[in-house]
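Okay, structure first, notes after.
Yeah, one chain of the complex is gone here, protein chain that is, but the others are all in their spots.
Presenting subunit A:
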Amino acid sequence: MPDSLPADSVGIVTPQSYHFDTPIELACGQTLESYDLVVETYGELNDDASNAVLICHALSGHHHAAGYHSMEDRKPGWWDSCIGPGKPIDTDRFFVVSLNNLGGCHGSTGPNSLNPATNKPYGPDFPVITVGDWVKSQSLLADRLGIQCWAAVVGGSLGGMQALQWSLDYPDRLRHSVVIASTPRLTAQNIAFNEVARQAITSDREFHDGRYYDFNIVPRRGLMLARMVGHITYLSDASMGEKFGRELREEAYKFGYDAEFQVESYLRYQGERFSESFDANTYLLMTRALDYFDPAYDHGGDLSRAIARASCEFLVLSFSTDWRFAPERSEELVNAMISARKKVSYAEIDAPWGHDAFLIPTPRYTDVFTAYMDRVAREVGA
């Protein structure tokens, strides 16, 4: 963190926890009797509560999307590049709401929270949460905040799935749905990568069938491996090549199996850092939510019939080198929207960073996103 805050930062922010004690019924058939959601907000809600924008986070995301928690923070929130004064999601005009989803591990109720029934962490007893469940809980949060209709619901990757689900489940509670680097359903290859990640976690001896909290231990190796394999899918061959190439940490081969290439030590470092801050059960839950997401499923696989319910306008963005959720997946979604006669705009942004590109402010991405959100702001008089 620099000595002073950048002018286009939302500044120092403080998360707030909201307690809900009306039971919420989940897609899996179980009910959570009560739960907490941790939330950050940026900007001011206007008088008619029309300028609210909901940010939905991806697999490893959380409520801290922009700004700093203290002057000691090394880095700002995960989407600080797009949220702030004068940024695409302009906090001088919008009231931005960002939460940690149910099942998360950053303060909202999840597998590492105390189960009131047992007074121990839920662990594997925490129900599997779906994208639909998240959207339901987000709608209850909107009620609590006095927001009847979002100006826009915005998300990248798994967050984009929530933005899409909002348009189907609460069509009259959002004006715009912004779906970035996302997909209407995972491919077999996507699910396969998730399965490798889950196997890495569950086969760690320290996983203890998900009750590792009881042993005061964390399945660190499994979580690290899961993150390493996930991380590969977030980058592109080209961006990895540019960043590391075949660069060695030392000058010559050592004819062993330690991390000799820079890319190996980078992945290990990323995996280790992640395993220190993320909960293994949450990782399982998030990847499962990804696997299950398929709004066309209840409509005989016909996505445009699923989308028929929506009444908001859509912005769909994809990135040229994203092979996790490739542009073709976004186009599938756009075509279903066209067929369903929805208002949709689509752009494929040329960017070398693979799936991670949705977090990186390339000029064209920023231009398109800014132009669209500017128009949303004008529409609601913000």
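Simple rule for what comes next: contacts are C-beta pairs under 8 Å (C-beta built on N, C-alpha and C of every residue); 3 or more make two chains touch, one makes a residue touch a chain; residues count from 1.
Here, contacts and distances are computed from a predicted model.
Looking at the choices "Methionine biosynthesis protein MetW", "Cell division and transport-associated protein TolA", "Branched-chain amino acid ABC transporter permease" or "Iron-sulfur cluster assembly scaffold protein IscU", the name in the UniProt record of the chain not drawn here is "Methionine biosynthesis protein MetW". Note on the undisplayed chain: of the listed residues A:Q30, A:N115, A:Q270 or A:S339, the one touching it is A:S339.
For the chain missing from the display, the contacting residue among A:V96, A:A306 or A:A347 is A:A347, taking the whole complex into account. Not every partner is drawn; the one left out touches subunit A at residues 313, 315, 331, 334-335, 338-339, 341, 343-348, 364, 367-368, 371-372, 374-375, 379.
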